[in-house]
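Here the complex is missing one protein chain, while the rest keep their positions.
Order of writing sets the chain letters: A and B. Residues in each chain are counted from 1.
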Amino acid sequence: MTHSTTLSRRTFLRVGGAFAGAAALAACAPVAAPADDGGAGEAPMAERVTIRYGRHDPAAGVATTLKAFHEEFPDIEVSVEQIGEFHAKIPALAAAGTLPDVVRSWEAMALDMGRNNQFIDIQPYVDGEPGFDPDDFYENWWNYPVVEGNRFGVPDAAAPHVTFYNADLFDAAGVEYPDKNSFTWTDFEEKARAISDPDNKIWGSETIPVGWHMFSVKQTWQNDGSFYSEDFLESRLDKEETIQAIQYWADMLLDGQVMPSPSQIVGIGGAGAAAELLAAGKIGMQRMGSWITGSLVDAGFRFNVVAEPSQARRDTITHGAFNNISTTSEHKDIAWTWLNYNTSTQGIYNYASEANFPGTRRSSNEIEPFPWVAEVDFEVDWDVIPDALTYGHILPGPANEGEALKLIGDALEKVYSGDAKAADIFPEVSPKVTAVISDI
Amino acid sequence: MFAGNETVATAEGLGGETFSRPSRLRTLLLGNRFRSGMVRLLLVYALLLFAAFLFLLPFYWMVNTALKPPNQVFTLPPTWIPKPAMWSNFLTAFTIQYETDPPVYNYALNTVIISVNGVIATIFSSALVAYAFARLEFPGKNAIFLGIVSTLMIPFAVVMVPQFIIWRNLNWLDTLWPLIVPHWFGSAWNIFLLRQFFMTIPSEYDEAAYLDGASRWHIFVRIILPLSKPALAAVAVFAFVFFWNDFLGPLIILSTPENFTLTLFLANFNVAYRGTPWHLYMAAALIIILPCLILFFFSQNAFLKGITVTDLKG
Partner (left out) sequence: MAFAVFTLFFDNSCVNRPGFCFNKLWLRFKAKKESYSVATTGLASSKSFWQSRRFRDAMVAYAFILPWVIGFILFVGGPIVASFVLSFFRWKMIAPPRFYGLTHYINMVTTDELFRTSIWVTFKFVLISVPIGQVLALGLALLLNQRVLLLGFWRSAFYLPAVVSGVAGSVIWVWMYHVELGIVNNGLALMGLEGRNWLFDRELVLGSLIVKSLWNIGIPMVIYLAALQGLPQQLYEAADIDGAGEGSKFFSITLPMLSPAIFFNVVMGIIAAVQTFAEPYVMTGGGPDNATLFLGLHLYQNAFHYLKMGYASAMAWIMFLLIFGLTVFQFGLASRWVYYEGGTR
């Protein structure tokens, strides 16, 4: 639906080439569009306009979309800027008033920048876009970048966390594969224990990645706990379920017969290298974002995918990004043209194919070949991956996330190394975290 | 502990030259007190050898890894000598591109720009200031000089945030300008070093030139600077090494890979190339430190004389 309407509008625009850019958009764009500074009026007619698009990863991810866009809108030049040290540089650019016109930002950043008026409310653009169908997006993703009624972004693609397993190692140990319909923490632990062979450096499970503590939140969700309250204003670290969940996995880690301890693998690096352990055929199961599929294709063993193990409920992390328009953009209408194009069904599909994970639009995920499917000569339950998008939580987005994660991470490290019990340390850290995240 | 009879007794004849010229083997081996001399000599060389071994070990390990074929990097126990030596690793490390990141020589170019500018700027501006303090009398001289020297105590962190705001307001963030412009205003350490050196140059030289009608500028450029080559070499090496290795400055200011310096590239290497191909990592590190090593080797005599000058003619 959305697809065809958008296309027809584009055709129209192409025909009316002379009216390209802002002028044409102003014609299409609605009365509701904000009549503020960067408005359509000041944009020059029929003159090539350049807008900047900032993202943390290389431009390759949007190359296909960009090419199509430039063909369709010859008068708009989108210059892609890859921004290193993203979480520090984006605020710096904001402070300098030189943010790119369109910024692709992660969960917490999108909200924080929105709260501080660095991104504009794009709801008027959405309302004014003919044929725009919000229902095409997964609800959780569509509703995420909204604070106090203001919408700060449109999601593109998102990777859910699932469990990858090395079927060959399961066979070698004579362990049954995880059950698609019921896979609990207890199942996970039993199977991992049965596969582990520490003397030969074979482990049932990947360790909990050091330095990636934002991912530990999924365990708490699976146990009905959480790091933060729904509105991200209060810490929930002192909640019974949160503490239980953390302690359960810490015990599993410290047991030494289920996962390698952090020090046993840490010399190799962070989570990036952890993915290599699975690829190297040394671990039975790894719970990780679906982006690691790529590294498994040439690994030379049979692997499969199952949902994350659950306890109180089925839950997981989905991690993705939003496209936002900066307040300081001088070409907001044109920025919206690009943003909308880039998050169209085809746009999201293009990026998703590059990144090997699903889009946040249902329609993107119906286009074949499916981005999350890798070509292998054995059966893989690929459906598990897009399915996880429908029930998983999106990574939380409290204010001052960096500082909060430092506090939480330090506490987690103590628990994971066995220096402290979650029940002792989390109630202690909780008020500090609340103080940090409520300081908006 | 090691300064003893033999050395002291014979060192007089050598004077300040010990530094650059090793003494003769004959004197050493057939000294007066032959036996204790031998023992002492053995001890000295044993200690030197041991220390040099420890100090050069990291370099060996880096070169060893840099030359390994990929399949030997992760073998246990590690191979002590790479066979065959993969010289192509250097080429790979230098031309490798991570997705759409710019190639490494792009970072090298940025670093060269910053370093070469830094050296020229530092020498020029610091020498000018140092000359004023070494040769000219003016009200407030001592107070200002002490002010300069006191700035050595100021950590970069204190000025980091406000400087960042300045660059932001000039719209210079993510450009090389903040890493180029400030160095044209003198640096305390080098001003101090050069002033000390200039003061050792007999003032008769300038005096004579002055009476011949030369301007101060002329004296500075034609007399002082040519006579100060060792000190300028020292400052040049210091400055080059500093700018080449500078990390915090570029880290704060640069954000797009096109503008990165080699140190930023090296610090991000791990992240960019997931799983760390250590042979390429070390090859890249070796390439990056090579200019500093070469510079040191070719300038070491002048350079060491510069920081430790004992004689003008040296």
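Simple rule for what comes next: contacts are C-beta pairs under 8 Å (C-beta built on N, C-alpha and C of every residue); 3 or more make two chains touch, one makes a residue touch a chain.
Just so you know, these numbers come straight off a predicted model, no measurement behind them.
Novice: Which residue from B:Met38, B:Leu56 or B:Leu91 sits in contact with the chain not drawn here?
Specialist: Result: among the candidates, B:Leu56 touches the missing chain.
Novice: Extract the touching residues of chain B with respect to the undisplayed chain.
Specialist: 1-5, 7-12, 14, 16, 18-23, 25, 28, 44-45, 47-48, 51-52, 55-62, 65, 73-74, 76-78, 125, 128-129, 131-133, 136-139, 141-144, 146-163, 165-166, 182, 184-186, 191-192, 196, 199-200, 202-204, 207, 216-217, 220, 237, 241, 245-248, 252, 263, 266-267, 269, 278, 281-282, 285, 288-289, 292-293, 295-297, 300, 304, 307-310, 312
Novice: Write the list of chain A residues that the hidden chain touches.
Specialist: 85, 87-88, 91-92, 94-95, 112-113, 116-118, 211, 262-263, 266-267, 400, 402-403, 406, 410, 413-414, 417, 419, 432, 435
The working rule: only the chains that are shown with their structure count from here on.
Novice: Just the number, please: Cα centre separation of chain A and chain B in whole Å.
Specialist: 44
Novice: Where on chain A does chain B make contact in their complex?
Specialist: Residues 57-60, 81-85, 89, 92-93, 95-96, 98, 268-269, 272-273, 275-276.
Novice: Would you tell me which residues of chain B are touching chain A in their complex?
Specialist: 98-101, 164, 168-169, 171, 173-174, 251, 254-257, 260, 264, 268, 270-271, 274-276
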